[in-house]
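This is the structure I have questions about; it appears just below.
All protein chains but one are shown at their positions in the complex.
Chain naming follows the written order as A and B, and within any one chain the residues start at number 1.
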Amino acid sequence: MDKIDKSRFGWVGPDPEHQEGISRPSITYWRDAMNRLVKNRVALVCLCIIVLLILGCAILPAVSPFSGREQHLTEGNASFFTPCTDTRYEGQGHVHIFGTDRLGRDMWTRLFDGGRVSLMIAFSAVFVNLIIGIIYGGISGYYGGAVDNIMMRIVEIVNGIPYLIVVVLLMMVLPQGIFTMVVAYATVGWTGMARLVRGQALALKNQEFVVAAEAMGAKPSRIIARHLLPNALSVIIINVTLAVPSAIFTEAFLSYIGLGVPVPHSSWGILAQDGSQVFQVYPEKLWIPAIAISITMLSFNLLGDGLRDAFDPRLRR
Amino acid sequence: MAKYILKRVGYAVVTLFVLVTLTFFMMRMLPGDPFTGEKQLPEKTMAALNAKYGLDKPEPVQYIMYLGNCLHGDLGLSLNTNRPVTTIIGEAFAYSFDLGIRAVLLAFVAGVLLGTIAAIKRGKATDTVCMLVALVGVSVPSFIVASVLQYYLGLKLYMATGVRFFAVTGWEDFNSKILPVFALAFGSLAQISRLMRTSMLDVLGQDYIKTAKAKGLSQKAIIWKHAIRNAIMPVVTVLGPITASVLTGGFVVESVFAVPGLGGYFVRSIQNVDYTMISGTTIFYGAFLIAANLLVDLAYGLIDPRVKLEEG
Partner (left out) sequence: MAKDMNNKVLSVNNLHVSFDTYAGEVQAVRGVTFDLHQGEVLAIVGESGCGKSVTAQTIMKLNPMPPARIPEGEVTLGDVDIVKATEKEMQKLRGKEVSMIFQDPMTCLNPTKKVGKQIVEAIVHHTHMNRADAKAEAIKCLSQVNIPNPEERAQQYPHEFSGGMRQRAMIAMALSCNPKVLIADEPTTALDVTIQAQIMDLLAEIKEQVNTAIILITHDLGVVASMADRVAVMYAGKIVETGTCEDIFYRNAHPYTRALLKSLPSVDAEKKDRLVSIAGSPPDLLDPPKGCGFAARCARCMHICREEQPPEFTIGEGHTASCWLLHPDCPSGEERGEKDV
């Protein structure tokens, strides 16, 4: 065996600074999730698409020379990039970027006009669901016991009623419009969110930090708002993201079967319905809203997937 | 097990009751009475109908009568055709059921297969392709799929090749059924395959899969004998909602492909504001789906041996 110098055997004792080997630099849960999300290219691209879409729907109809409702009867069903020949716009060199529909309305403007309506319906419907779901599920999960039992029975019954059918029924009864659509969707759509929040609340409420808060005399409302919700937030965010496409789909579906927002409003569903009537002659009239609907739904779905991957603690290593 | 069945049946009955009540009061909220449609009925018929459906009586009595009529299977007369709603449903639903059951079966079988394959090949090209297809499936509404399939595979392909691979409309022979079934199944197929993939990955990470591997079983045997049955359970629980979405998806797919099913009738009755037809169909659809949900719940009880112990 090699001779080793005695000095190297000098005593140094334990090294408290390096004792906690396994503990990595501590990053918070949210920071970690965000890091992961930023690494997910697909989700980021989808986020960009969604932001662009929202901006487009907010700005483009305002800056377009045409209004979504005005009819250029002489130039119905024009194809892409047709110069506008309407007398009102003579010599101004405007172009119907996506052509026109059968009444000569500018498709480009109508598409983003319709996007406004569709997205607004989707967002408000999901928002209303979220509020109802959080309150209902929070109460149910927090109080537990008999309250929870009864409240969840009710959810189960509401859940058993096929939602599209109730929505159709409600749309028949209430005056047609954006508000009605939100109400109809929210009447049956809140159960999913309520279940989710309840599940989260149940899982969280037995954890030590909640018991600690309770022991220190915090009020139930405070515990729900300050402790349970922030912890359930990741799950809620994911599901909100995934609920948006379903709301968009519902709007499109209802418009398609003739229960959409009333004329002269446009929405993606209405554009799709108009388009499908002339599909065999002018396929692009369906393609345009169809692609808009599909891309939006796809983006939200992919973003939701990305968020789930980012938040899912099981994937943390 | 008996307790479990009883509980499920109880839920189904209550749900159905809620739905019927909801329908009744919503129809009450409509302006006028259900017989003042666009088409004016003769005075005498009107009085007879009012008497028959008890519209001259106070509301609680009407409600009881309405419940009674529903129980007897009397859903009133269609305002447009003056035929009993139940007769129309009876005729038309046969087509819808035929279409729907094929679509659900296709969605289930293909979805489970696709999801399983994607899970086994996790991270490989096969997985990516399967999940891309599934993503398109969940992101494109069925009426778009239907229109596109009809135009490109039904029409353009015929015009290009001169061979009629798929009929564009109708519901007769096999080749007229392919496109509507696929259009209707695609979304659910995609949903099931995504769910199945997640569930399969979850199961494959379980300890008992490790046990099976430690026994020396091959990957194939592990998947078929141990993983599939357990992974399929979450899929079975969504079969209820899937049936609902296939049935409602049928509204538009039937319209697009001119299948003489109930969905098409429903859409037309909405467009024609045929109130009795709408409420009758709503109740019928509701009852059907609640029954389907019940069946799924019971089937779940059969597949998962643990349910018996917990509930009964």
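The rule we apply is simple: a contact is a pair of C-beta atoms (placed from the backbone, for glycine too) under 8 Å apart; a residue touches a chain by one contact, two chains touch by 3 or more.
If you're wondering where the values come from, they're calculated on a predicted model, not measured in any experiment.
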item: Sole contact to the chain not displayed, among B:T87, B:S218 or B:Q271; value: B:S218
item: Touching the absent chain when the full complex is considered, from B:T15, B:S147, B:S176 or B:N230; value: B:N230
item: Residues of chain A (touch criterion as defined above) contacting the omitted chain; value: 1, 3-4, 6-16, 18-24, 317
item: For chain B, residues in touch with the removed chain; value: 206-208, 210-219, 221, 225-226, 229-230, 303-306, 309
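Just so we're on the same page, only the chains that are shown with their structure count from here on.
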item: For chain A paired with chain B, centre-to-centre distance based on mean C-alpha positions, whole Å; value: 24
item: Chain A residues within the chain B interface of the complex; value: 156-158, 160-166, 168-170, 172-173, 245, 249, 252-253, 256-259, 272, 276, 279-280, 283, 286, 290, 293-294, 297-298, 301-302
item: Residue ranges of chain B in contact with chain A within the complex; value: 11-12, 14-15, 18-19, 22-23, 26-27, 29-30, 135-136, 138-141, 143-144, 147-148, 151, 155, 244-245, 247-248, 251-252, 255-256, 267, 270-271, 273, 275, 278-279, 282, 285-286, 289-290, 293
